[in-house]
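With one protein chain removed, the remaining protein chains of the complex are shown where they sit.
Right after this comes subunit A.
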Amino acid sequence: MSRAEAQDDRVREPAVATPGGPDAARTPSPLWSLGLLRSELLTTFRRWRTLALLAVLAAVPILVGIAVKIETSDGSSLGGGGGGGGGAGPAFISQVSNNGLFLVFTALAATLPFFLPMAIGVVAGDAIAGESSAGTLRYLLVAPAGRSRLLLTKYATVIAFCLAATLVVAVSALAVGALLFPVGDLITISGTRITYAEGLGRALLIALVVAASLVGIAALGLFVSTLTGSGIAAMATTVGLLITVQILDQIPQLDALQPYFFSHYWLSFADVMREPVYWDDLVKNLGLQALYAAVFGSAAWARFTTKDITA
């Protein structure tokens, strides 16, 4: 995966160099910034806290899977007792005991509102502010990379973490689902039948959509991270913002504003399981995430490239 990310970064390279102005004389070779990205990725993914976050995320589908297994072990169906499904529990949970693949969707629906963005908030908030509070930011800047490039590398690393975190949840859920529950053809929520292979394809698509849903909060976290010199403060602010927005999204009086909250269309990933796929909300979600990435990404760039680095 790091290779794919690196490729991606290389494509973006020319755009990165332009804002720097007439510094052609010391434009580093593409290979060099590939190295920067690689070292960033290694630093991030080797951290104990990153691994702990991923472990927590991997544990969620295991817990959900075991809970559903125990609940349905006497042959009863989950959620079948109450009319209307009781409205409790994450989406798709009533289908998990019939098809293990649904555990992937349930696990993503369970982690997307909080666990996943919280993990992203921690990593993104830490990206610049963490270096700053550890006193390592100036050494990073001593290297002839330029601030824009460093910021982009940091953002690419956070995005890579978004993808990794989502895939950890999905793969863990897939494995647990296959172990505990029957697998086979599945029924979309529209009532049509698709093959297991197509179901897997949709699961992958959903994982990508979920990862893309986190791009907005990643940019937000990165911006917050450029504002402060304290890693903890940046993480707390990002997670606090996440909780605030999630609460505001529940208040009916604010329905005029809600379509612009980054979390508003998160659960639209479930639309992938309709037949035919209902794209409207998915497209809105991706557009909104791109907007957040553009606004807060450029705000982070404006802040970071003009900031006095004292630590």
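Convention: a residue touches a chain if its C-beta (ideal position, glycine included) is under 8 Å from a C-beta of that chain, and two chains touch if they have at least 3 such contacts; residues count from 1.
By our rule, contacts and distances are computed from a predicted model.
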item	value
Chain not present in the shown complex, as UniProt names it (candidates "Ligase-associated DNA damage response DEXH box helicase", "YCII-related domain-containing protein", "Outer membrane lipoprotein carrier protein LolA" or "N-methylglutamate dehydrogenase subunit C")	"Outer membrane lipoprotein carrier protein LolA"
Per the touch definition above, residue among A:Ile70, A:Val142, A:Ala197 or A:Ile247 touching the missing chain	A:Val142
For subunit A, the residues touching the chain missing from this view	19-23, 77, 79-87, 91-92, 94-95, 97-99, 109, 138, 141-142, 146-148, 182, 186-187, 189-193, 252, 267, 270, 274-275, 278, 280, 291, 294-296, 298-299, 301-303, 305-310
